[in-house]
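Here the complex is missing one protein chain, while the rest keep their positions.
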Amino acid sequence: MKSVIIKGLANALISILGASLIIFVISRLSGDPVSLMLPMEAPKSAIDALRQNLGLDLPIWQQYLLFLSHAARGDFGNSYRWQMPALQLVFERLPATIELAAAAFSFSVLLAVPLGVLSAVYRGLWIDQVGRIIAMTGQAVPSFWLGLVLILVFAVGLGWLPAFGADSPRHVILPAISLGWYPVAAQTRIIRSSMLEVLDSDYIRMGRAVGTPERLLIWKYAFRNALLPLVTIMGVYFAAMLSGAFVVETVFAWPGLGRTVVEAVFSRDYPVVQAGVLITSIVFILSNFLVDLSYSLIDPRIRR
Amino acid sequence: MSVTSAPTPSAQLATMQPFGVRFRLKGVPWIPLFILALVLIGAIGGENIAPQDPNGLNLAAAFRPPFWQAGGSTEYLLGTDNLGRDVFSKIIVGARVSVIVSFYAIIFSGAIGTLLGIIAGYFGGWVDTVIVRIAEIKMSIPGLALALILSATLDPGLTTVIIVIVFTYWTWYARIIRSEILSLKERDYVAFAKVAGCGPLTIFGRHLLPNIFNTLLVLATLQVGQVIIFEASLSFLGLGIQPPDVSWGLMLADARQYITYAWWGITMPGIAIMLTCLSSNLTGDWLRDLLDPQRRQL
Partner (left out) sequence: MRRASLLILALSLFGSAQPSQAQTSGTNDTLTVAFAAEGTTMDPARFSAGVDQYFISQMFEQLVRFGPDLKPVNWLAKSWSIQGTPDKPIIDVHLRPGVKFHNGDPMTSADFEFCFQRLKDPKVSRWTHLQANVEQFEIVDDLHFRLHFSAPDADYVVGNLQLWALPKKYFEQVGDEGFAKAPVGTGPWKFVSRSIKEDIKFEAFDGYWNKDARPAIKNLTIKIIPEDLTRVAAFKAGNVDWIDAVPLSEIDNVKKMPGVKTFTAISGNNLYIDFPSYQPTSPFNKEKVRQAVAQAIDMDAIIKSVLFGQGERYEQIGKGSTGYDANLKPYPYDPKAAKKLLAEAGYPNGFETPCYNLTTPREPNIKEYGEAVIAYLGAVGIRCKVQGLEYAAWINLGRRGRNGPPDMDGVLMWMWGQGLPGDPATPWAGHLHSFVAGKGWGSYSYSDDKKADDMVEKLKGVMEPEQREALIKEIAQYAHDNVLGGVTTYRPVITFAWRDKVDFRPWPAANWRNFQQVGLKN
């Protein structure tokens, strides 16, 4: 067990380091931020002075090493725009994104589980087809478009739900639906196929032969086993959620990390871009690690 | 997640029928194929078949609703945007961007991903470890985030979008192809080829590629939808296709602020995206069922 944890953590650390290198190099190459930070009439001397102040005149590999040594101590530098520590800004915004991702995930599970189970139980009937269609639309529309349409219908048209911002609990509903619809297709499919497999298995058949009520068979026995593959897929789709959050947050003006990073990219606010993307990657890497760990806990066969 | 004991269905089919598979006309997804054909026609025809000039400003004709609403006309079938440009024409021309981006992105990401997947799977050892590790590191960065910073670095535009998508999606191919190769590697004919002195390249080309071809085809078709959505998201955020190029995602971004005014601005391009993606997904599903009935985990 211990070796699994250590190995996993070591892998995670390598991934984090590699990710930081990629993020750093790519963002630093994206052009000169100094002329954006100064008024247009600033003379070259002011621009050069600011560039030197920020350490942007050093060669890239030196900048990267400096960045690493500071980052290890939790110092990602000050945001160029906000003149406050970048990491602090990121941590202030991160909870909102996690909240959105969690809400979206709950929605997708809430939708996928019944759809998957019912599709399996009533295979071939109209429920199966309807389920398939609902799931497929999720994979065929961009999440931001779904968001725009939801806004159009429920906020502008019917006025039932709020469109932008995060002022009340109801504000999370539309963004969560937009973000959460995409994985529903895959999740439904997985639940459906693993349910089908399990429903066909010997001990379920035995249960039927013995006379156990169908309902109990489905929900108490089959369902539990069908959930296992769902756990595996969680990891993959969590990344998609974090990624999709960038766009959905922009559409709904959700005050999360994604929106902050998008703005920072536009204003070439390197410290915030680096801190934001790296923290998101770390969240993802760590959650993967936890999923792997829990998987190996659940299924002793994997625990090697 | 390939079946490790039996030969892959893909290989089975390929060796049984080297030129393809028997078609059953019954299950063919006619409507999706028809829609895809329309998209292709739109892409090829572009401005030539569009009723209006997609970039033709006409301030007097701004915000005309679609033809079935009061105030609309058949001149502007799906209405006009805030500068009087015909939405229908823009959708037709936007198809071109979608097709171009899909085509090049899939070819390049498929080629690179497949090559790396084959190399990793075939050679194993440290080559495998390095490639897998690089892929893992790249995948740990949320796709859109990486795309954003890459776009900003390379100056947004059509070429950049393609490069960014290739950068993001090669791992998708690499991973699946690698696991296929891992199982194919154990086949007898591969061992025979090695013993007979065939170099790796020959083995790749003559023995491995044909057997993974079907998988590649399915992957490529399924990727179309994802690529279109990805490009739309990038353009929507402002770091994708730039004007005057027309993209469905860009149309959505422009129409966003007029959501209370002109509902058609954000519905029509989105429907185009949805229909195209649905069609390619359904076609991909059908292809997969056709070529590879056992493999449902793709």
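Labels for the chains are A and B, by order of writing; each one numbers its residues from 1.
Following the convention adopted for this analysis, a contact is a pair of C-beta atoms (placed from the backbone, for glycine too) under 8 Å apart; a residue touches a chain by one contact, two chains touch by 3 or more.
On a predicted model such as this, the values are computed, not experimentally measured, just so you know.
Between the chain not shown and the residues A:19, A:109, A:217 or A:275, the one that touches is A:109.
Looking at A:55, A:165 or A:213, the residue that reaches the missing chain in the full complex is A:165.
The chain that is not drawn here is touched, among residues A:24, A:223, A:237 or A:284, by A:223.
Listed here are the chain A residues that touch the chain not shown: 30-33, 35-46, 49-50, 53, 81-84, 89, 92-93, 95-96, 99, 102-103, 106-107, 109-110, 113-114, 163-169, 171-173, 219, 223, 253, 255, 266-268. The chain not displayed touches chain B at residues 55-57, 59-60, 62, 82-83, 152, 155-156, 238-239, 242-244, 257-261.
The rule we apply is simple: only the chains that are shown with their structure count from here on.
Look at where the CA atoms of chain A average out and do the same for chain B: the two points lie 22 Å apart. The touching residues of chain A, counted against chain B in their complex, run 11, 14-16, 18-19, 22-23, 26-27, 29-31, 136-137, 139-145, 148-149, 151-152, 156, 189, 193, 239-240, 242-244, 246-247, 250-251, 261-262, 265-266, 268, 273, 276-277, 280-281, 284-285, 288. Chain B meets chain A in the complex at residues 133-134, 136-146, 148-150, 152-153, 225, 229, 232-233, 236-239, 249, 252, 256, 259-260, 263, 266-267, 270, 273-274, 277-278, 281-282, 296.
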